[in-house]
Every structure is written in structure tokens, then in C-alpha cells.
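Only one protein chain is missing from this complex, and each of the others stays in its spot.
Labels run A and B following the written order; every chain starts at residue 1.
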Amino acid sequence: MKNDQAKKYGMVIDLDKCTGCGACMVACMAENNIPFKEDESNKLDSITWMRVYQLTNGKPYPETDICYIPRPCMHCEGDHGHSPCVSVCPATATDYSQKTGIVSQIYTRCFGCRYCMAACPYHARYFNWWDPVWPNGMEKFLNPSVSPRMRGVVEKCSFCFHRHQLAMNKAFVEGRRELEENEYQTSCAQACPSGAIAFGDLNNPKHTVNQLAQPDNAHGGQPKNPEVFRLLEKLGTNPKVYYVSSREWVRRAGDNYLKNENPGKAH
Amino acid sequence: MKMDRRSFLSFVIGGAAGTALSPLPWKVTDDLAIWSQNWSWTPVPEDGEVGYVNTTCSLCPGGCGITVRKVGDRAVKIEGMKGHPVNDGGICILGLAGLQFLYGPSRIASPMRRTGERGENKWQKISWEEAISEVSKKLADLRSKNQSHALACISGYDGGTVPRLFERFLTVYGSANFVRTPAVRDSYELGLYLMQGTQANAGFDVENADYILSFGCGIIEGWGSPVRMFKANSHWKETGVKVTQVEPRLSNTAAKSDQWIPIKPGTEVVLALGLARVIVDESLYRREFIASHTAGFDRFVQNVLKDYPPEQVEKVTGIDKAVVVSLAKTFAAAKKPLAICGRGRGAGSESAGEIMAVYALNALVGNINQKGGVWAIPDPNYIRWPELEMDAQAAAGMQKPRVDGAGSKKYPHIRNLLHRLPEMINSTDASPVQALFVLEANPYYSVSDSAFVRKAWKKIPFIVSFSSFMDETAANADLILPNHVYLERHEDIPGAEGFIKPIIGLAKPVVNPQFDTLHAGDTIIRLAKMMGDPIAKAFPWEDYEACLEETFGDKWEALGEKGYWIDAGFEPSPWNKAFETASKKFEFASDDIGASFQNAVVKAEGEESAYPLLLIPYDSPRISAGRIGNPPFVIKTVADTVIKGKNGFIEVNPKTAIALGLSEGKSAVISTPRGSAKVRIHLFEGIMPGVVAMPTGLGHTAYDSFLAGKGVNINELIGPVEDGSSGLNAAWGIRAKLGKA
Partner (left out) sequence: MDSALIPKGVNRCPLSELILKLGPVVAVLLWGVVAMFMCWIKGLNQTNMNDSYGFALWIWADLTVIALGGGAFFTGLLRYIIGKDKLKNIINFAVLIGFICYSSALLILAIDIGQPLRGWFIFWHANVHSMLTEVAFCLTCYFMVLTIEYLPLILENRQIDRLPFFHNLSHNMHEIMAVFAATGAFLSFFHQGSLGGVAGVLFGRPFAFREGIFIWPWTFFLFTWSAAACGPCFTIMLLKITERITRKKLVKDDVVDLLAKIAGWMLTTYIIAKIIDTWYWAMVTAPSLGFELTDFYSNNPFYGMWILILEIVVCGIIPSIILISKKGRSNPVSFMTAVVLAVLGACVNRWAMVLQVMAAPVLTFEGWPMYYPSWQEVATTLLPVAYGIILVALSYRYLPVFPQEVELNPVESEDQGGKAKKAALSGAEVSPARA
């Protein structure tokens, strides 16, 4: 098949635009049949494939500043698909797709050892500590394209992979092998009222994400745009989620630095 | 056969080996694994044909177009409608969770009559026939005693056919007491009326302004039409439009702005007038507008601005005078600067003085009815129903002054003053309200000074809720006549808060009603018919749908197709036609207005000696706070520094906390002149020392177990503070003290 060049789907999230409104979190919940409990205030057992964190610059009033940072799964590529979580899964229940760059999760294969959670430095993986329960009647809004998960397995952001499948199916029926940028968009990117999330193929120069992040594939996908950064770049996880910020303290908060280290040199 | 030890052991070992080698254990193991993948108690969503329905979201005044994805007859996802003039594909957190209202556990499944005490949550299901006839009898009884004016209706909205039908019902029944819940719109409408002489809504051309000066508006907390404002905010980032946020607390908006100017709460008006003074002093105003299209400029300068030199502004607001001066210059230097006000989401009104000071700023830079400025948006005025025929009782009832005093000599320019209702009820022996309708509002929860509200509530003998959900008001009503939720009904949704074009959205039934509910429009029509003439005669339509179709006439089809009607070519009136004041000019000062400016600063209730701190409410985009309770998905997104378990947090500056011996997470008691509550401490550097803040929208007692009992309802702690000149409730906070629990 021609045109079979590998895609590398990824995101660029503009933290200057992100307002921390949380719409992306709910867009994800609604799209992906994410369960909810009466008390979700313990964030250590609350399933949010997309989680919006609040950062502060740590300065006292009135120099204080805050910034929000949405965190889906980074779909780390690591070194040639050796993402932190994929290589550790003993049952091959999570996999790195060389075709799309998406880190998948097979709920019916996962047996809940949680090794992948230990491996993921972004806390992007969530365990189903409870049986998912929808109050009587609420199961009516469940999306048939995404199977609800059972207790005892790990789940995480899939880059709304079912949307990729649906778009590909449609394209195939129409005799196409390639998707347009707007044909495959994640639920969170689509919903974000601020337009802070761009999603697309990082390898495709026509796609917004490529233009914004300017990933350098020769150097583990590092962004060439100096206002763009990735979370924990130094670990070598090679994430496919990039962030833009005009604020230096925000960019610095993306990674760990030694006291006298100048983050500017990282790029 | 004799079983000796040896043959027994052989049997056991042989049997074990045999079983292990047979397919049986492998089969069972496999089946068990497969079973674990298909647990019957984990639902499998039914598949079906996928379809999309365009409709309008009415969960807030935003007026967004939405597209609902359906699978078979189920609605499975709400998304923003692409190409919609207000939100163009965008959607907010609340709108996304809309299906949790539709299918949610707090829905009321049928008409119900209270059987226990109020609030005890004991109900008896009744038929619609029975329910409506019960209301009819009560109202007929009241009317026969010449007490028709003792019927009141609290409505969450007054634009559109449904509230108009209710208002019409009250009118022909003989009551002027249709009271709409407050919002900053009240203040803007008043400002437009006083300064421009127009009866209109304020629109803000935020997309074209090139500098935004916001006096505490929660631009990204839900102010105006939330999605539109989010988009505007991003647009500003892209085009380099600078935003200055004046606010005592580092809100999301403040954090996103280019400049955050912390200010002593309640003194925003002083800053606005101080800025005006600098602009005048330094002659930075737009002469062509001031000279030809304004009246009273000199009086404004002499009588008002003399009191606001920068030094004085610094003293009152706590903002360095150099900052005041440079802010004024920046504002005046911009081509299309826009000043806006309305704290937080704009869910409450502001003082007339404050709104007019902000208007005056816009006028000084000539940004009235201009690109990037404040526009007066006239009502689309599409509801033209036959004249009412009122009988003597109705006419007499309508002559009676409104219970809330709106429109009276004391409050001449105001149409609704809901905050006065509890006081009026509590100040007399027999409640002036004998029967109450509540439509799309939750006053039992959302009117401030909850204890006082509860006292007044007890005195109202008959309360009917039209709520779709078991909110606090419904839970404390006598009769519930549940409305369809917005995804089950047809309705016109006029306007989008702050939008610059007249627009009418149409809500369409996306799914069939899930329960035995009835469209509130139908309920009121059926009630009218049951009550007989002359009331019945005022409702000539067979049902609500017929009324709606007739109202829109030839627009109906187009409206249905597109989902909305917009006057796309609308342009604001040019200056020489815009002003309907006596002078036909923009009024900087008249006798009315002078009084308003004199009463500009609204003080917080309480004595500083007893209550050394200031408590202010804050809005969060992740907590809905009006008539709508947060659905499970949305409450899930609330940070654990806002609610943890059932506990709500109060934001305190570490300096304040240290002085009080309080630290992160500790329990404390917040007390105000109106009440006290248990809270936990959250240390936040982004709040002014001496000020503490609590979120709005928590502390529900009704709805469902996902929401009820979490945090504190700030209305328990805050009471109304009347703006001396307009009568609007202009409370922005209250004095408070915080102590260890």
C-alpha cells in the first residue's frame, strides 16, 4: 500500500490560551464512558484520563501567578516505541502502534498488575478500583464506540482511538487511505472552548501540531520552537503531547532542573 | 473394593494427574477469564444508527448552539454546534455534561404532592389532571377573596415565550408579581436606560476591542456568554490584545490577563472614577464624541471627579497612584479600549454608580456603539400576542404595587428586586405572597441570607415548583409540576448574554420525554384553560407548540432548520440616533445620575471591630452556581483544595492564616453577621491578605448524592446590601471573622 508512511498523532496544548475551565476533562468523560462515584475528591482514585493540573509560580501575593496544564496520556514513544509503560506490561495489554504512534490499552487483556502505572511518570494511568456503576437510567448516554471497563483493570487516554477507527472506516468506504486533519480529532480538542488543544499528525508538515511544535525527529522529537516544551523531557519518554507557553516559569515547571541549571539550554 | 492407604493415595494422585491432563481445567480457566471480561453488571452500550440533532443549550444565559449525537433513540454526547454565531463549535464544561441532567438521578419523574412536612422529602405521585386542578382550585380560591395579587412567580428568565406565558397568566389573573432572578444585566439595563435612555441589553464587541479593562469580570469563569468569552480570550492572545484585570483575588481571569491589579474589594468604582479623572485632567478623552454627543460632561467633571485625585484613589483602593495614572493612560491610548464590569460570572447585580462609572469610562474614549465597544442591543420583540382582556379583578390586582417594590416611586427604573421579597414577607404578619410559582429558578438555594429566606418561605402557604430536578426549591415546595428538561422540549431561547447581534435560539426535543413530565408552557396553558374565562381566553392556543409556531409565524420553518434566527446585519445606532434621553445625547450627569454617583461605594455589611476580615464569593468555571446544580461529571473536576469529601475550603492568604494560627487543611469556623459555617483552610498566595474567599455553587442540600452535602452554600453567610440609589442588591461580600474550629 502506498501512502503508508507512519503517522505520529500528537497534541500541542497552548497554555496561554488554556483557562483551566475543565471542559476537556468532561468532554473526555462523556466520550469515553468514564465512570463517576459519589465522592471524587480523593484525586488518587478518581479516573480522569484528562486531568487539568494547577501550577503556581510559588511567589507570594501579589507576585503570585497560576497556570493550568491539561494532562492526557502523553503517548510516549520513548526510544522507538519503548515507552515507559508498554515495555513493562507483562501481558501485552498495552501496546505502541508504530502506525499511529498511539499507546493502546486492551481492557480485556489487562489483568490489573498495575506495573504500567508504576512506570508512568505522568500519572496518566488509572486503575478501576471499583465496579463502574451508572445510576439507574444514566447508562443510556453510554457511547457504544467505547466499551465500559470492568473493575480491576487499568485504563487511560486513548487519543480517542475509536474516532480514528470510525474516520478510517469512512475513508475506506470512500476509497481513501489518508485522513484529513479535521477528520480525526479527539473529543477534548474538539470541545475546548478556548481552542487551546491542537491535535494531528506530528509528522505531517501541513498539520497544525507540526507547525506549532516543530518536532525534531532526529532528536527524539524535541521541539524546535523555543516556546514549546514537553513534560519531563529529560527522562527520555519522548512524549507526543507538547505545550506552548510564553511564560518562562511555566516552561521551567515542565521538567526538573538542578539549582543552577538554565532550562533554556535544554533546547 | 477395599480401600487401603496405598490404593487411596494412588487414586488421589492418579486422579489429580488425570484431571490436570484433561481439557477440563484449561477450559474452566479460560471460561472464567472470558466471564471476567463480560461481567453482566458492567453495562454494554446498545448500538444503533448514529444521528445528530442541532439544538440550543439553555443551561446558562450563554445561548450556545449544540449538536447532540444520538445512537438509536439514545442521546450519547453533546458537542458544540459548528458555525453557530455565538459559540462556533465550542462548548463549556456544563454544556458537555448536559446528558447527566437528562438521564440524571435528580429528575422528577411525575407530578407530586407533598405528604410530609416541607423539606421532609415525602411525596405522593399524582396525575397531571389532579395536579393542575389542585393549583386551579387554590388560585380560584385566592382570586375569589380578591387576593389575586398575592400570587407571585419567581422565574429564572423573562425572555422568550415560556416566561412570557407565565407573566401573561399572572397579568390576566391579576398579579404584577412576576419576579425574575437578578443578574448584572439588571445593572447594565439600568445604566443604558439612565445614560442613553434606551430600553435594551448591553452587548460587548469583545472580538474587536484592542484593550480590555475588566473590573472583576470573570471573563473565563462564565461571564457573559461563556463560550464566546473563552473564544474571545484566545483571540486576544493571538492578536496581542492586552487585558487588565482589577480584582482582589487571582482568579483564572486574573491569571490569564496580562496585568493583574489587586484592589481592595468593593472599591472598583473609585478606581473607575479615578481613571476618568486622569483622562479628563490630561485631556486624553475623545473630543469629537464628548463635544457633540454628550450632555453634562462639565457637571460630571466638577461634581464627581473632583473627589477622585490619584492620591485619594490610592488611599481607598490600595493601588499605587502611579499605577492608576499609567492605567488611565494605557486605556485612553488604545484605539478601541473596552471597560467592563460585573463581578465573577455576573450572576448578581452591581450598584448603579459602579455600572455608570464604567459606562462613563467607555464614553470618555467614545467607545459607545462603535466597533470594539459597548452596544445597546434592542429586544428582538417577536412576541406579539393578542391584547389581553382583563376583568375587574385582574385590573385591580395589576394596580396593586409589586411585592418587591420594583417600579415603585422608590425604585422607579428597576423591573425586578428578588432580594427584597424575603424582607417584605417577613415584615408583615400575613405574607403578601399567598401562592408562589417557581419557574427555572432555585431561590430557596440561591437567594442570599438563607436563614432569612427559609423564614419567609415558611410563611408562604402554597408553593408550586415547575422544576425538572429535585433542587432545594422543589424539595421545599408543596406541589411539583415537573417541566421537560431542555433536551426534551421545544422552546425559543432569545439572546445570548452580552452578544452583539439580536439572536433567538431554538431548543428542540432531542429525545422523547424520559418521564411523566409536561412542558411548562403546556402546564400553564392547561391551567389557564381549567380556570375558565377570562383567564382561559387569554390563552387561545391549543398547546404550547401551537403558541410557539404562531409566535414565530413565517420565521418558524427557517428557525427549525437552522436552529437559530439572527439579525446578522445588525449594526448599533449611530451616535446621532442612539440616545433617547431628553437631551438626545449621552448623559454623563443628570439629577438621577448624580445621586447614583454619590452612593457609588457599597460598603460591606458588618463592623470591622467584630469582623476584621472580608469574605468574598468567587465563581469557578467548574462549579455551576445559579439555578443549575453541578452534575456528577462536573463536580468530579473540582480540585481537592475546594472540596474534600464533604468539606468545603475557604481561601486564605498565608499571612492572614499565620496571624490566626491556621494552617493548610485545618478546620475553622467562618462567621459573618448573617451566619456561620464550618470550613477547611486552603492557603492561597493569590488572595489579598485580610480577604478570604469561598466558591459559589456548593453546599447544596438537594439534588443527588453526587452533589448534596458538599461544601458550604455561601448564601448562608452573605445578605443583600441595597444600592442606595437604585435599590439593586449590590452586595459583593461581607465582613467576617475566622477562627479555629
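What we mean here is this: contacts are C-beta pairs under 8 Å (C-beta built on N, C-alpha and C of every residue); 3 or more make two chains touch, one makes a residue touch a chain.
Here the structure is a predicted model, which means the values were calculated and not measured.
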Where the complex has a chain not shown, which of A:153, A:213 or A:228 is the residue touching it? A:153
The one residue from A:25, A:102, A:231 or A:244 touching the chain left out of view is A:231
Provide the residue numbers of chain B that touch the chain removed from this figure. 5-6, 9, 29, 32-33, 35-37
Spell out, residue by residue, where the missing chain touches chain A. 42, 44-45, 53-55, 69, 78, 84-85, 87-93, 109-115, 117-123, 125-131, 150-154, 231-232, 234-237, 253-259, 261
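Quick note on the criterion: only the chains that are shown with their structure count from here on.
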Chain A and chain B: spacing of chain centres that average the CA atoms, whole Å: 33
Give every residue of chain A touching chain B within the complex, in rising order. 14, 16-17, 19-23, 25-27, 29-31, 33, 36, 38-43, 46, 48, 52, 54, 56, 58-62, 64-68, 108, 131-132, 134-144, 147-152, 187, 190-196
Which residues, counting only chain B, touch chain A once they are in their complex? 36-37, 39, 41-48, 71, 74-80, 87, 89-93, 96-97, 99-100, 102-105, 220, 226-227, 230-231, 233-234, 237, 250, 252, 255-256, 260, 262, 514, 621-622, 632-640, 643-645, 653-655, 685-689, 704-706, 710
